[in-house]
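This is the structure, below, for whatever I ask next.
Let's look at chain A:
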Amino acid sequence: MTVEKEGLSTAESLRKARTYGKFRCHNPTCMERIQPEKGKKTAKCPTCGMEYRVHWVNPNLPRIRGPVWDVNRKLAEAKLKEMGVK
Partner candidate 1 sequence: MAKTLYIDYQKCTGCRLCELVCAVFHDGISNPARSRIKVMKWESEGLYIPMSCQQCQDAPCMNVCPVKAISRDEELGRIVVDYDVCIGCRACVAACPFGAMNFNAKDKQVFKCDLCDGDPQCVRFCEVKAIEYLEVDDMSIYKKRDAATRISVAGKEAVALQAAM
Partner candidate 2 sequence: MPLDRKIAYIDLTTGDIQTKPIPLDVRKKFLGGRGLDAYLLYNHTEKGCDPLGPKNTLMVSGGILTATCASATARTQIMANSPLTGLLGSANMGGFFAPEMAWAGFHHLVIKGKAKHPVYIYIHNGEIEIRDARDIWGKPVTDAQWAIRDDLGDQEVKSCVCGPAGENLVRFANVMTGIKNSGGRSGMGCVMGSKNLKGVAVRGTMDIKIARPTEALEYNKRFIDQIVSAKVNQTQGVLGTPFIWGATNSWGGIRCRNFQYNQCEYADDIEPERIDEICEETMGPYHMTGCFGCQVHCRAQYKIPEGPYAGVYDEGPEYTSQGAFGGETDTPRAITVLTGNHLVDKFGMDNLETGSLISWAMELYELGIITSKETDGLDLRFGNDDAVIEMIERICYRKGWLGDALADGGIAASEKIGKHSFDYLIQVKGMSNLHSDERATPALALNIATGSRGSDHLRSRPAIDLYHLPEEVLRKIYGNPVSYDGPLSSEHTEYIGKPWQVFWQENCYMGVDCLGICKYHTTFLGATLPNFEDWSKVIYYNTGLEMTPEEIWEVARRCNMIERLFNLREGLTRDDLKKGDMLNHRYFDEPCRRGAIDVVGKMIDKKKFIKMIDEFYEHKGLDQKGVPKPETLEVLGLENEPSHLV
């Protein structure tokens, strides 16, 4: 019976692919892994320049709380202008 096959399932084996202490930049074509300084509340993507507010779910698990709004809006409006979108 296949179900009694020993060893790890595919999902279980993927656990070793997890990374801790980092998150990915939210910019889709960037997606750089950013490692924020422990406990620090902001992080800037070294590749694309997006700036984020950081929240620590636990001491080893940072997450992006949101963008730094002013920077975010400035970048978006510049991009819209560049694309000629009204």
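Please note the rule applied: contacts are C-beta pairs under 8 Å (C-beta built on N, C-alpha and C of every residue); 3 or more make two chains touch, one makes a residue touch a chain; residues count from 1.
Regarding selection, all candidates are chains of the complex that A comes from, given by their letters.
From a predicted model like this one, the values you see are computed outputs, not experimental measurements.
Screening 1 or 2 for touch with chain A: in this complex the touching candidate is 2. Chain contact summary for the complex, chain A toward candidate 2: residues 1-4, 9-15, 17-18, 20, 24-31, 48-50, 52, 55, 57-58, 61, 63-67, 69, 72-73, 75-76, 79-80, 83, 85.
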